[in-house]
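Here it is, the structure in full.
We show some of the complex, not the whole, and keep each chain where it was.
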Amino acid sequence: MKNYIDLSDIEDLPALLEDALKLKNNNSNPELGKGKTLGMLFFNPSLRTRLSTEKAAKLLGMEVMVMNINSDGWALEFEDGQVMDSNKAEHIKEAAAVLSQYCDIIAVRAFPELKDKERDNAELVMNGFKKYASVPILNLESATGHPLQALTDALTIIELKTVKRPKVVLTWAPHPKALPHAVPNSFVQMMQKMDVELCIANPEGNDLNSEITNNTKVFHDQDEALKNADFVYVKNWSSYENYGEVLKTDEDWTFNQEKLRGTNNAKVMHCLPVRRNVVIADDVLDSENSVVIHQANNRTFAAQAVLRKLLKG
Amino acid sequence: MKNYIDLSDIEDLPALLEDALKLKNNNSNPELGKGKTLGMLFFNPSLRTRLSTEKAAKLLGMEVMVMNINSDGWALEFEDGQVMDSNKAEHIKEAAAVLSQYCDIIAVRAFPELKDKERDNAELVMNGFKKYASVPILNLESATGHPLQALTDALTIIELKTVKRPKVVLTWAPHPKALPHAVPNSFVQMMQKMDVELCIANPEGNDLNSEITNNTKVFHDQDEALKNADFVYVKNWSSYENYGEVLKTDEDWTFNQEKLRGTNNAKVMHCLPVRRNVVIADDVLDSENSVVIHQANNRTFAAQAVLRKLLKG
């Protein structure tokens, strides 16, 4: 694997998932990463991604260097040809090239601003690193994708499914703040690669980018979509059409026991952090149907599987 | 040991102190912590606690992951049943459960707000982690206690005492800001477990929580209390009665050479950081009576002894 920036970087998904499951059962192999360094650069906060990736790297024997780039380092310029006379002190050309000398893999988290759709879709940060780094780039969630989360999600569904081809519903839920599309985008793309029956439920005005949803069926009636679901992935995202806007915040779409009853006793997933009683109600999160903690645990093994592939080149 | 949240978690104090002294003489035993991860979560600043605990863990062979939770991660909700529609993005239920999967021990620092006595006494943060984590919790200073500091203090007194049952005086000293009661609380509780003659000196209005001081004699006349002292522990704390208020800032109670002369050539202790010439005068801190640097060094060995106990379960 050369990079892990989006799901197209995966060459053999079943093999990668099998690797992750093996690593879950037996963490050993600290030789592969010995003498290798993972540099983790955060433009945004992170708990699970930060700790699970750091842990995964150390389980592989790697050294890890973590930077909150905005506070620890210098503001970076990502556009070419700029006269850098304002607040950006360093260009990605230098930063990526230099980091490639200190690190064997560079992991980057960079959220979108949710103000300019074209700019966010251009993935300036991730593509800047990809273009100018000479070592593999690992996406820790970018403007439009979160492939490590998607691999975790696939792993969780494979582990917990009880039928060969489960029905998986991605349902929108309310949230007070405008959230990115990265997690639902990558989840949809990952499910499209798997042997599941996928559909999406969201209010009108909240359809995801149609270039990503493609032929996946989108319901604007949540109850309709949830029928017979084996897995329900609950997640908020802001409007893609009215880019970055929060169109709806009432609790109609909050996922609760009543909605769960409309499913096939579904397992309930979420990437976390989850706002209780806004996105998912206590009565679901505290029930046996919730697998969010199990799912979060899989972050470590998904990260380990990907890091191994990147180390092997 | 299941947790180290307050001094009641200690099963056998003499054995624990002996362990710490042994570790001080010989740091080796990197096998016990091998493959284990300490997660350190800071809601507040830290120098000694951060570095001594990180060092202790690494001396035991552990990996350490450090997070400044407010800037690196997500604001946490600690109350149950909340509709999380404001600024708190993650509930302690999820955070503690997830961290328990990435870490073998979770260490937490969370100061009180000093505005609402009952809320601070409820120890929401520490108890939230204790309730929802499935791994041991290590208190790096909470709203009402600092048991790692207290173990360090006990160790220092045991090492440096020249009589079987020394007189130990905890004396209040002025400070411009409102400080927590955690350090004096835990110091008092620890001394009550030891073979020392303990008394407390503080101005009227600054008595500590009587449920903690219990039968320990409290003087409002500092000179009276200091007589024949073998150890003087100097420390500021805000009012407990007029909760969180700074009632007195003049230098009457600043500990200086003149006051030292009223003791039995006492050794002078402080948990650090100490404001010179406000809490303790230069002429004491720069004298041979000051053992504050020796005391700070013991932080590493107290932390090692506790981490070993927690690793052994």
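A few remarks follow.
We call the chains A and B, going by the order they appear; numbering starts again at 1 in every chain.
Here is the rule we go by: a contact is a pair of C-beta atoms (placed from the backbone, for glycine too) under 8 Å apart; a residue touches a chain by one contact, two chains touch by 3 or more.
Note that the structure is a prediction, hence the values are computed from the model and not measured.
Sequence-identical chains make up the whole complex; the displayed set comprises 2, and the total in this structure is 3 copies.
Everything that follows uses one rule, which is that only the chains that are shown with their structure count from here on.
Rounded to whole angstrom, the centroid-to-centroid distance between chain A and chain B, based on C-alpha atoms, equals 39 Å.
Of all residues in chain A, only 27, 42, 45-48, 50-52, 54-55, 58, 68, 71, 176, 249, 272-278, 282, 285-286, 292-293, 296-297, 300 touch chain B in the complex they form. Those residues of chain B that touch chain A in the shared complex are 35, 37, 39, 63, 65, 67, 71-74, 77, 80-86, 88-91, 93-95, 97-99, 101-103.
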